[in-house]
Structure formats: C-alpha cells, structure tokens
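Each chain you see keeps its place in the complex, though not every chain is here.
Chain naming follows the written order as A and B, and within any one chain the residues start at number 1.
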C-alpha cells in the first residue's frame, strides 16, 4: 500500500466520532425543572465531575430550559455557583424559546449566559457528536 | 492500493454506526412521571425540536411508561398535543407492562398509540442504534 493510501485511511478513521475518545468529546447537563433543589444538585454534580475527573470546564455545557429558566436570573439562588462554573470554563446555556415563554427580560439574566434557539436541539446535537448526556 | 481494496475500506467505514450521521438516527423522548406538568413540557419539547431543527417527525419517538401511562388516555390533558405530534409523523409508544400494571383498558387509550413490550428496553434499543435520548 502506498504511503498516501495509509494516510487517507488513518485520516478517515481518526475523523470518525468515537464514543470513547475523551479528548474530542464532552458532557452536556440538562436542567429543566422549576425546583431550586434540583438546580443545586445540578451545579454540585458539575463541580464534582470536574473534581473527580479533572475534565476541563470547556468540555462541559449546562443547558437550561423549560421551567428552569429562572435559575439563570441574576438573583437566582444558584447564581454564585453558576458564576464559579463559568469561571472554570463551563458554558452555561439558555434556551431562547423558554426564556421568551417564561417572559424573562434579558437584562435580568446572568451576563455570561449563552443563548441557543432550542435547549433540546442542543442536547441532540451534542449527543450526536458523542458527548455524554446527564440529566440530574 | 487496488480499487477493490479502497472499495472495501470505504464500505466498512460507511457501515460503522456513526453518532453524527443524522440521516440514519433519531431522537427518543422518555415520559415516565405522573405529573401532567411534565407531560406538557415533554410534548412542547418535541414540538420545539421539530420547529428548531426541521427534523422530520418520523425520526422521533415518545415512549411512555411507569406512572405516565395515563398520559395516553383519550381524555388526557395532552391528548390534543399527542394527536398533533402523531399527525406530524412522531411515533407515540406505550409500555405494555406499564399499561397492565396501572390497569388501563386498551379501549380507553388514544388509537394511534403503538405498543412496545418494555419502555426501558425500547430506549436501550434506540440508544444502541445511535439515537439521542432526552428525558424531559
């Protein structure tokens, strides 16, 4: 086999999304209930994952939708926890559709929050990329 | 490398289930709680996914089991939503074991519901095929 042939085979193999390939994938957490107790559990779960595995924050997303939208308010009971997660590189995401439905003003939401059109679509997108999904 | 050699390599590669291959996979939603509020969230989640991604309904399943069985009754508060989802091609599935356990008569259940022996087994089957799993 020619050198160029092997190079192509290896390129295609390495480009295939492999569930076990930690370097290329991450973890997406879902928060969608209106229970502050569950919000607290979720932020602790993310922190524990970082501590237990040394996974860098920038491979972790927390996507917030449905009745959990208020979790992202500046005066939310978990605002300090979200601030710390964001400082460690974790992406905090809000579902735009849910924000509109709950009727929240963007000015009342934590400034580092990133917006996605649909929280569920973001979960599906990440799972298809091989990310692990956790629903605390 | 011979032409036949490359053809075999490519055939094997393309036959490998790839999480990112949208055309071949779908999304399975789980509904298993006895809370009508969660039933509503779930049906809205499915509708939002269709709207946000243009994913065809026939790549989406909603599997209902455990204490959510009553969600599938003809007089369920989400019956109109389930009807609309079904009209868009979404498969609505009931766990036979749960229907029996809750003691519901089949004649009281929405006519388009499909039955699976075990809701959890259906989730496992779909995840193994590379489908994304969402638990609202």
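In this section, a residue touches a chain if its C-beta (ideal position, glycine included) is under 8 Å from a C-beta of that chain, and two chains touch if they have at least 3 such contacts.
Source: prediction; values computed, not measured.
J.: Quick one: how many copies does the complete complex have, if 2 are shown in place?
T.: 3
Basically, only the chains that are shown with their structure count from here on.
J.: With chain centres taken as the means of their Cα atoms, state the distance from chain A to chain B in Å.
T.: Computed value for the inter-centroid distance: 23 Å.
J.: Can you name the residues of chain B that touch chain A in the complex?
T.: Against chain A, the touching part of chain B is residues 1, 5-6, 9, 13, 16, 18-22, 25, 27, 37, 41, 44-46, 48-49, 51-53, 55, 130, 132-136.
J.: Sort out for me which residues of chain A touch chain B in the complex.
T.: 1-2, 5, 9, 12-13, 16-17, 19, 30, 32, 65-67, 97, 117-118, 120-121, 123-124, 127-130, 133, 135
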